[in-house]
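Please read the structure below before turning to the comments.
Missing here is one protein chain; the remaining ones are kept as they sit in the complex.
Now for chain A:
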Amino acid sequence: MAGKPKLHYTNGRGKMESIRWLLAAAGVEFEEEFIETKEDLEKLRNDGSLLFQQVPMVEIDGMKMVQTRAILSYIAAKHNLYGKDLKERAWIDMYVEGTTDLMGMIMYLPFQPAEAKEKNLALIIERATARYFPAYEKVLKDHGHDYLVGNKLSWADIHLLEAILMAEECKPDILSAFPLLQAFKGRISNIPTIKKFLQPGSQRKPPADEKFIAHVKKIFNM
């Protein structure tokens, strides 16, 4: 009998957050085991639980899966969020890679040297509003559908919503030039499983504060 997936990570967003989003959107209940100290991480490594000595790690369907994208692809495919054929999958992959790049920039911002922070934040906003959001706005405009691919909810939509909300935390009016993305945000946020995940008390994690960053740096020797 397969139990609930079990997520191994720190008690924060990082690379695990997209996995939490996808499971939640798919309506899959999951458990979490938080790495609180360096010793917790060492124990996981010494147990042989981490194929490449790294987290995220997700226990799912008898596997100890590692590598964020591998985990996300598996969950998406298993829960019918990966399109209906190879070509839809290709588009979903392209869109997800774009949002991954954008969210990666935002995620690493607190780990950049303090003096570069303002410059990096400006770059994030520039990339979001000049490179990524225009691409997704155009996709929605060109086909006029509610979802990015195949007229059906997919991993790409969930990932884009996550990216939009993260970008808004950097600059609240960052969607001002993108009416279709604003409507998209409203629409996808209202999907029952996602709506639930967006409410207080869910397993969604808040943005990292200074204290948490220091904590994480310690655990991962950064």
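By definition in this document, a contact is a pair of C-beta atoms (placed from the backbone, for glycine too) under 8 Å apart; a residue touches a chain by one contact, two chains touch by 3 or more; residues count from 1.
In this section, contacts and distances are computed from a predicted model.
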| item | value |
| --- | --- |
| Per UniProt record, name of the chain withheld from view ["glutathione transferase", "EF-hand domain-containing protein", "UDP-arabinopyranose mutase" or "FAD-binding PCMH-type domain-containing protein"] | "glutathione transferase" |
| Candidate in contact with the missing chain, chosen from A:A90, A:A116, A:A183 or A:A214 | A:A90 |
| Full-complex contact with the absent chain, from A:K4, A:R131, A:H145 or A:K218 | A:R131 |
| Touch list for chain A against the chain that is not drawn | 51-53, 61, 63, 65-70, 73-74, 77-78, 86-87, 89-91, 93-94, 96-98, 101, 131-132, 135 |
